[in-house]
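Missing here: one protein chain of the complex. Every other protein chain is in place.
So, subunit A:
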Amino acid sequence: MILRTPPPRKRRADSELRESPPDSNRGLVIYEDPPASVPDSAYDPPEQMLCTYQCRQMVKSDFLDTFSSNETLLREYESKLQTMNEDLCKTEAERKKYHDQFLYAEQELAAARGREQALQDQLLKEVNESQEQLRKQMHLYNELEVKFQKEMNMRKTAESSAASAVERANLLETQHSHLSGVTEREDKRVQEELLQLKEESKLSVSRIRADLEIMECKAHHAEKESALLKEQLEELRKQLSESLQQRNELEKKLTSFTASQDPSSTVSSVLVKHLQEELRSYESEVLQARKLKTSHENIELLKEKLMEEKGHRERAEAKLLKLPELQLSMKKLEDELLSWKKLAEDIPWVSKPEDIPLKFAALQKDMIESEIKLGEVNARLKQIEVALESAELSKQNAEAEASVTKEKAELVGLEVKHLESKLSLAIEEIDQLRNAFTGLKKQNKDDTGDEMSNGSLIKELESSLARKDCYIKELETTLHEQRDTNNRQFTEIGLLNEKLNGEAKRVKSLEREADRLRSEISLLELKLGHGDYSSANTKVLRMVNALGVDNEARQTIEALQSELQKANEKLQVVEELKKQSADAGELVESYISGKILHLKEQIATLEKREERYKTVFADKISVFRRACCELFGYKIVMDDQQRPNGIPITRFTLQSIYAQSDDEKLEFEYESGNTNILVNDYTSQHEISQQVEIFIRKLNSIPAFTANLTVESFNRQTLS
């Protein structure tokens, strides 16, 4: 079989055919020598398949047919190309549009970046602010810590002062013990001295006794000596008198000799010499005698001394008797000393008894001061604790906020990274698209007729566009989400700030409230301690029979009780008497009758006396009345009456001695020191009532009124 017509060509063959238009223009193609440029070996006719003329005609017609068909095809292709070109234009427009969109998206991206940057800046600012707040809080915390440290230091100093006080106390105690040791030693010393003194006194007593004995012996000796000396003295006196006599005699002899024996002067001179010698010897004897006299006087002095010594001895003996008493008093003093020592030991920090009241006062003051200080320190400590707690709370809040903001910042950073990666992806995509676009352009330039590649490119472009759309949508949604989250974070931050402010305000108000309550509590405690109470639901009672307070009442009660006892005793006595009277009625009757007679006699005498008094009184009162009448010009009638309510009153009726009628009477009522004029016909007369008004009511003087009335009626009577 001969294959006459070539099989329908594929698209590729068409393109090849299109690619080689000069061949088609050549016209006939002889199958014997096909062009070598025809690459398709499938259409190479075999050598045995060479056509005849007919065949050539047929081929020609075929060719023409194919040519025409190819032409139609070409037209179609051209139209297709046109449509493709149009499509390309459209795609270019679309591309432009997409490019614009892309640019727009880029702008939006840039804007988003800017916003993101702004947000980041804001967040950074916030983070910085929060860090600053944190720093401030830390600073505050540090300050508070410093304060706390100071307080602790103060407390330590207070403790150290307390410790020093304790040390001082210990020191004082040691001093006290030392002093007590000293006093004990002194006491021992005193006792030793006492013993020594006792021994010394004993010794001195014995010594004095020995001395006394010696002195007595001496005195005896002296007495003996004095007696001997007296004897010697008397002998010497005798000798002296003898010698004097001899001397006189000798003198006489001498005178006689001088008178009678002048020649024998030599003998006499010898004699004189002899006599002078004797005289000298006598003189020496006289001196001896004088010495003896002085010794005698000395003996007397010694005797006196002896007497004195005896007195001393007696006194010493008396003192020796007093010694046990002194010892007793000393023991008492020692006991007292011991008791004082114990007291001093009981009271710390006291060395001298004079220190005790001072120490008490100082201790009281110290205690009060320390209590006040303690209260202040406690209050301050509490305040600081409260402040510290609030600061710690705020610090914790700030830390929590900071951590939250950090987390948010990290989240935001992650999101930003995510967005950046997305952005890089989009950029890559854009680059790819650009590359593709440039490639497409080239292809368009190179081969506008390459529809297959165009279609694929278009598809790729479409798919990439779709992907880009998706990306853009994703980006938009992520941007929206980001905005939403940012907004939410902003609102949250705002809310948190508001809450923080509110909490701060609340803390402050609570602190104020706490201060107020503290002051109120202290006031109430003060009032309560003072003893105040609300009278609405409390009343104060006290026991009536309080001791001491009602001492007087108790005394009166005791007095009354004693009186009651006495009355009871009397009653008993009376009752006993009654009993006795029942027994001894007759005796009593006789006694009573006697008594009655005696009493009757007394009554009679008393009645007589009364009568006498009455008459005397009547006489006297009449004299008095008359005298009153004469002196004051009024007759006074006194009348005792009683009011309906039983009060006694006295009515005085005065009538002037110059009265012109009996109706001219003045009536007065006298009641417990007050005298009032009564209105009657006379006093109700115009003149009299005027006078009553002036003198009694206004000037409050009844005597002036009566005197004036007396003068007026006297004038009237005398003038008429």
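The working rule: a residue touches a chain if its C-beta (ideal position, glycine included) is under 8 Å from a C-beta of that chain, and two chains touch if they have at least 3 such contacts; residues count from 1.
Throughout what follows, contacts and distances are computed from a predicted model.
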item: Name under which UniProt lists the unshown chain, selected from "Sof1-like protein domain-containing protein", "NTF2 domain-containing protein", "C2H2 and C2HC zinc fingers superfamily protein" or "Mitotic spindle checkpoint protein MAD2"; value: "Mitotic spindle checkpoint protein MAD2"
item: Contact residue for the chain not shown (choose from A:117, A:142 or A:364); value: A:364
item: Which of A:54, A:538 or A:661 contacts the chain that the document leaves out; value: A:538
item: Which of A:528, A:623 or A:679 contacts the chain that the document leaves out; value: A:528
item: Residues from subunit A at the interface with the omitted partner, ascending; value: 360-361, 363-365, 367-368, 526, 528-533, 536-549, 551
